[in-house]
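One structure is given below, encoded as structure tokens.
With one protein chain removed, the remaining protein chains of the complex are shown where they sit.
Then we have chain A:
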Amino acid sequence: MSRLMTIAKSTLKASAIATVLLAAGCATPPDPSDDVAVQAFNEANDPLEPMNRYFFEVNHGLDELLFKPFAGYYNIALPDPAKDSVRSFVRNLRTPVILFNDLFQGEGGRAGDTAARFAINTTLGIGGLFDVADWWFGMPYHDEDFGQTLAVWGADEGIYLHLPLLGPSNPRDASGKLVDYVLDPLTWVGYVYNVSWINTTRFAVEGIDTRARNLETIAELQKGSVDFYATIRSLYRQHRNDAIKNGEDPEAVLSQLTNDDMIPADGDEMPIIVAQPVPEKADQLSEAN
């Protein structure tokens, strides 16, 4: 009974904190008569921007303090072939999740690749340490997750989220992560045999390896950027869209770009409907044009 009370109390506390954060974290929508600002606001699709920026800063601080130095040591300590083996090993462990999602998306060919890769790399590749399926059999690794499956099924990404520790996301991809976690046999192995450190370690290793591989790219990106948060937000979305299309279908990418290209030829009307412009503002608008 008292245990139930404690759970109830902590749930209440957590939801109270979440509510406060949400309330403080909501972005102020722009003046509805300022059509350009409204368009920029809608396009960013980031109504929780202040909260997201807060977690972005927190993650960035953690990165500077912990992950980046650690990834640096990892880079120095391990020669490239060793790093490749680490990556192959954790990738091989992900096979069931990738296979499920290949199948959910009706990608029979890719599912076959995933299964064959697992069989080859686990045996000839000595427990997944060597990606011989790629080297000798021409079957390169591909990723899939339930966030992508949801997208293929027609789910919208929803608003942008920057989550503590996990980084850029959205409701679709975040719930996808949860489903992947449940789908993963290793999760259940961890629970049943009381060895959940396996999953924690795997998560950490994946993170460090990815971070180590991107040390220079991210540093360059940050140096050149004038709004790193917005850069990451844009890159995350584009990366996910590319992953959903499995890097193919450039036609769709092209048409999406031209649709987004909202620069009308000079003299054209703005392709936006202004919701009841305040007279003064409307005057300013026509002057600006």
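Here are a few things to note about the model shown:
Here, contacts are C-beta pairs under 8 Å (C-beta built on N, C-alpha and C of every residue); 3 or more make two chains touch, one makes a residue touch a chain; residues count from 1.
What we mean here is this: contacts and distances are computed from a predicted model.
Per the UniProt record, the absent chain's protein name among "Peptide ABC transporter permease", "Phospholipid transport system substrate-binding protein", "3-isopropylmalate dehydratase large subunit" or "Tryptophan synthase beta chain" is "Phospholipid transport system substrate-binding protein". In the full complex, chain A touches the hidden chain at residues 30, 34-37, 39-41, 43-44, 213, 216, 220, 223-227, 229-231, 233-235, 238-239, 241-242, 245, 247, 250-251, 253-254, 257, 260-263, 270, 272, 288-289.
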